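Reviewing the structure listed below.
With one protein chain removed, the remaining protein chains of the complex are shown where they sit.
Labels run A, B and C following the written order; every chain starts at residue 1.
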Amino acid sequence: MSSKHYSLFSLLRETLRGNTGWKPAWRKASPQSSYDVVIVGGGGHGLATAYYLAKRYGMRRIAVVEKGWIGGGNVGRNTTIVRSNYLLPGNVPFYECAMKLWEGLEQDINYNAMVSQRGILNLFHNDAQRNAYIRRGNSMRLHGVDADILDAAAVREKLPFLNFDNARFPIQGGLLQQRGGTVRHDAVAWGYARAADQLGVDIIENCEVTGIRIENGRTTGVETSRGFIGAGKVGLACAGNSSRVAAMAGLRLPIESHVLQAFVSEGLKPFIDCVVTFGAGHFYVSQSDKGGLVFGGDIDGYNSYAQRGNLPVVEDVISGGMALMPRIGRVRLLRHWGGLMDMSMDGSPIIDKTPVEQLYLNAGWCYGGFKATPASGLCFAHLLARDEPHEVATAFRLDRFGRGAVIDEKGMGAQPNLH
Amino acid sequence: MPDRLLATSALPQEAYRVNGMMLSLAPQRVTVSIGPFAGRLGELNAALKKAFKVTLPEDFITVAGPDGLLFTRAAHNQWLCSAPEGTDLLATLSTACQSLAALTNQSDSRVTLTLSGKGAESIVAKLVALDLHPSVFVPGQTALTLAGHVPVILTRHTDATAYDFTVFRSLAQSLHHDIFAAMNGGIPTSERVCP
Amino acid sequence: MRITCPHCGSRGLEEFTYRGDATVRRPAPDAPHDAWVDYVYLRDNPAGLHKELWYHGNGCRSWIVAERNTITHEIHSTRLATEALSEEKSGS
């Protein structure tokens, strides 16, 4: 008997028989000639979309095509933070929808992605920042999202080792979202893949999309390295490669691909119990369940498809870390890497139909795609199934740039590298 | 008539010495920026040639004119002209290059810190990401660059062992601290200090 | 990454600020709305050679057009924006 469902029982049984009965988490599917829906991109968003399409919208005949191995893009390269501490009305309900889905994820997909609501604390260092965070925290509260403002003393009590006494930009306080936290990123891809697979979704790895077939203004399928795959609808969830794939359908997007670096230190006995963001430099950090400090900062700031960055940002991020926590001076950096960010022109995502019929777009996640994964999947599935936006994703339209209804959380304008 | 206002230096005058090197404040000079108007560079150079027997250097170097005048290229289309304290430089230049260039007083915008002594190059290398090899950054050359996080105009003296950091006045104390800290850190053992 | 400023020579990334696609052209004031939306918001975002604008703000303050490969980060050429643009104008 195989062990498909994870339970105390299956765990015990497998322990007793040397773990020989575990089945592949997902089948290595080969492409069929056609599907009702083909999702391009086997990352977190694509896999979640397939799962919700099958689970909530009752669709069958779904395929996810992935050029490499699933979860190899940003879902496996991020700093694992989840939060819904947004300001603008176009964003807050969406990210809160994601947060709620995170909260029930394990039970939903029968996979422990280690959703850890250890809290996220955004520090502020001057009055203007404080006021902006109060505005944001209040916006969250009005949307029914948890938020608290801490003063410097409360921050000190929580994180006594931060630099309070000798800082260039002293800490004045912070905005805390206790429900925010971290999730074991790879497990999100694997968990959704496994759950989707069990609902009959074909997950087709090593299958690169090379073209999008369009007849009379309507998408009929995708050309791939493993042959043509017909599709009633095609959903693009290609993150940093969105522009390349959309170009196959003749579309130009309000997106630039940029590199964001992430960092992890050697494993240390845990001392940071929440996610902290520095407000006077580009640095945020959490400590993983293996003990590594997982941290990052700004994007490198130039168009890139290279999945690696350069030293100025490495220095900038690490000096931010030292400014905030001078005790980490003797800690060592273990690894740093880069991911491709689909930076949109206003810093907010797009989940919408495209001008090509039956071709749908999920893109523009900037560096915030991971936390959005469940809601992105749900809302994209909704759009694919119903041809209308999900109620929490009504602002993420492609025509918003023309209308001026941009969702610019940072107020940086049409300059993707500044978002 | 009220008393004249007294000038205050952005930094203390005394020199700092450590590890055989010295960091000091260069004498204050009068400085005017020259920004040639469109298509007027030729006429401007002719006028300068006539008045001072020099033209604006195309390279990032400093050339000397009469009476202690120095011309340094300081941006894509800007030069700094400096003269010893007390010169009415703006008037002199106005006469020479009227309507050929924008002239802006910059005497108080920047201060110059001089780092000199054996091993100075290795200290500069801690702050500036430029190839300082004398065959590359030749004596007399100037570079607009960063010293750490601070924008500077770096000039290598013609005697090769001293450097001028010309820095915005408001950042002078910060840069002074940074250079002094680099001096204190010593000369890397792998450094070849030319005798 | 190092960028060769036509004025200053090879310099580190930290001296520059990025702006993005150098091929977009500001429409005429009376151009249709869509032309403006294209200019401000839409990008080719190529994987490969990319003409892009950099500002040498911590140097000579030139705007530079660099031709850079976005896959390898290799920079093939750099020119002053003023020169690249005036050539384009006279060429058209």
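Operating definition for what follows: contacts are C-beta pairs under 8 Å (C-beta built on N, C-alpha and C of every residue); 3 or more make two chains touch, one makes a residue touch a chain.
Keep in mind that, in the parts below, contacts and distances are computed from a predicted model.
For the chain that is left out, the UniProt protein name among "Sugar ABC transporter ATP-binding protein", "Dihydroorotate dehydrogenase", "Sarcosine oxidase subunit alpha family protein" or "Phosphate transport system permease protein PstA" is "Sarcosine oxidase subunit alpha family protein". Shown chains touched by the hidden one, complex as a whole: A, B, C.
When the whole complex is considered, the residue among A:Gly281, A:Gly296 or A:Pro349 that touches the unshown chain is A:Gly281.
Across the entire complex, the residue among A:Thr15, A:Ser33 or A:Asn216 in touch with the chain not shown is A:Thr15. Listed residues B:Gly35, B:Gly65, B:Gly117 or B:Pro139: the one in touch with the omitted chain is B:Gly35.
By the touch rule set out above, chain A reaches the unshown chain at residues 6-8, 10-11, 15-16, 18-20, 22-28, 68-69, 71-72, 76, 89, 92-93, 104, 106-107, 110-118, 125-126, 128, 130-139, 141-144, 147-149, 161, 163, 166-169, 184, 186-187, 190-191, 205, 265-271, 280-281, 288-292, 306-308, 310-311, 314-315, 318-323, 326-337, 400, 402-406, 408, 410-414. Against the chain not displayed here, chain B makes contact via residues 1-10, 28, 33, 35-39, 75-78, 101-110, 122, 125-126, 128-133, 136, 148-150, 168-171, 173-175, 177-178, 181-182, 184-186, 188, 190-192.
Against the chain not displayed here, chain C makes contact via residues 1-3, 10, 12, 17, 19, 26-27, 29, 31, 33, 36, 39-40, 53, 55, 57, 61-63, 72-75, 80-82, 85-86.
In the analysis below, only the chains that are shown with their structure count from here on.
Between the Cα centres of chain A and chain B there is a gap of 49 Å. Centre-to-centre separation between chain B and chain C, using Cα means, comes to 30 Å. Multi-chain contact residues of chain C (touching two or more other chains): 12, 14.
Taken in their complex, chain C has these residues touching chain B: 7-8, 11-12, 14-15, 56, 58-62, 80. Contact residues of chain C toward chain A in the complex are 1, 12-14, 18-21, 33-34, 37-38, 40-47, 50, 52, 68, 70-73. Taken in their complex, chain A has these residues touching chain C: 241, 243-244, 247, 252-257, 301-306, 310-312, 345, 401-402, 414-417.
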